[in-house]
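Let's turn to subunit A:
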Amino acid sequence: MLGVLDWIHFMAIIKSMAVKIRKFKVDINNIWCKSCEICVAFCPKNVLAMENGKPKVINPDACTGCQLCEIYCPDFALKVIKLEDAENK
Partner candidate 1 sequence: MQKINRQDAKLMTGNEACAEAAIVAGMRFFAGYPITPSSEIAEVLSRRLPQEKGVFIQMEDELASMAAIIAASLTGVKSMTATSGPGFSLMQENIGYASMAEVPCVIVSVQRGGPSTGLPTLPSQADVMQSRWGTHGDHPIIVVTPSTVRETFDWTIKAFNFAERFRVPVVVLLDEIIAHITEKIIFPKEEEIKIIERKRTKETPETYLPYKYTDSDIPLFADFGSGYRYNVTGLSHDETGFPTNDPKKIDNLYRRLNQKIERYKNEIIEFKTEFLEDAEICVVAYGSSARSTYRAIRQTREAGIKVGIFQIFTIWPFPYEELAKVSHHIKKFIVPEMNLGQIAHEVSCATRCDVIKVNRVDGGLITPDEILERIKHVSV
Partner candidate 2 sequence: MFPYEKYLRLDKFPHIWCTGCGCGIIMKAMLRAIEHSKIPKDSIALVSGIGCSSRTPGYVDFNTLHTTHGRAIAFATGLKLAKPELKIIVVSGDGDATAIGGNHFIHAARRNIDMTVIIYNNYIYGMTGGQASPTTPLGKKASTAPYGSIEPTFDISGLAIAAGATFVARSTCYHAVQIDKFIQKGLLKKGFSLIEVLSPCPIYYARPNREGTSVDMLRWYKENSIPIEVARKMSDTEKERKIITGILHNIERAEFCEEYRKLVKRVSKN
């Protein structure tokens, strides 16, 4: 019978495994991007942050693929890509 500790340990492994199966990627076209910071401000998972004037993915695993950043980006400079799509593209 698994002890409580084993159970916590087991869950940690599962969680870390889940994190490794990353489902989404955020592509940013820095030429079109005019640094309005809307994507950074409205990403619910703080996946993005400004770095020398341009948004950068700093926390890729947190991305849930909600596409808010893509919907908001006024410059058409940001794309959320489903990774399976990315592989078979």
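Per the selection procedure, all candidates are chains of the complex that A comes from, given by their letters.
One rule holds for everything that comes next: a contact is a pair of C-beta atoms (placed from the backbone, for glycine too) under 8 Å apart; a residue touches a chain by one contact, two chains touch by 3 or more; residues count from 1.
Since this is a predicted model, take the numbers as computed values, not measurements.
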Quiz item: Looking at this complex, which of 1 or 2 sits next to subunit A and touches it?
Solution: 2
Quiz item: Okay, in this complex, where on subunit A does candidate 2 touch?
Solution: 31-32, 34-38, 41-42, 65, 67-68, 70-77, 79-82, 85
